[in-house]
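Mind looking over this structure? Questions follow.
Complex shown without one protein chain; remaining protein chains in place.
And now, chain A:
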Amino acid sequence: MGRHLRSQGVRMRRSVLMLSLSLLVSMAYVASVSCGRVQYALSRIRNAARELLTLDEKNPKRIFEGEALLRRMKRYGLLDEGQDKLDYVLALTVENFLSRRLQTIVFKRGMAKSIHHARVLIRQRHIRVGRQLVNVPSFMVRVESENHIGFSLTSPFGGGGPGRVKRKNQKAAAKKAAGGDGDEEDEE
């Protein structure tokens, strides 16, 4: 996987350079590697849609695979309910994909102070989707899971007990109150 990515790296970096400046600036929090990853996924989807559009309207392959493609796009929130033609798939952009990442959605829903804070929260295991704790900022959020994003139950933000640092401070404070000065110097 790593070697595969590295060989693709050159190709990806070139295509990332083609991205509009505005997109790069607004999505600056996303590393160019994952931008390239998204572009790669988008180009494969577009190729599939383009190929299906060359087929005849009633071709069973077009109907079957076209429906499946549209269903996947709608499931991930890239297409709206009203957009049910393959042509809309061709109009998708990298921004649509990037706005479905868990990191952006956590920020947009008000669960984080900034988009960088969102990444930190996800990585530090505070966010769950449904019941599952998700640790990955590039998790593509499905439309039906979007309403079930919250703080995880064990996280101090979501009602669990205090975190590691706070527990340590509380212990030190308790020790200081009970033990006196001598013991306190031994504790590190």
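Basically, a contact is a pair of C-beta atoms (placed from the backbone, for glycine too) under 8 Å apart; a residue touches a chain by one contact, two chains touch by 3 or more; residues count from 1.
In this section, contacts and distances are computed from a predicted model.
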{"item": "Among \"Histo-blood group ABO system transferase\", \"TrmE-type G domain-containing protein\", \"SKP1-like protein 1A\" or \"Eukaryotic translation initiation factor 2A\", UniProt-listed name of the chain not shown", "value": "\"Eukaryotic translation initiation factor 2A\""}
{"item": "Residue, one of A:61, A:85 or A:113, that touches the chain absent here", "value": "A:113"}
{"item": "Interface residues of chain A (partner: the chain not displayed)", "value": "107-114, 117, 146-151, 156-159"}
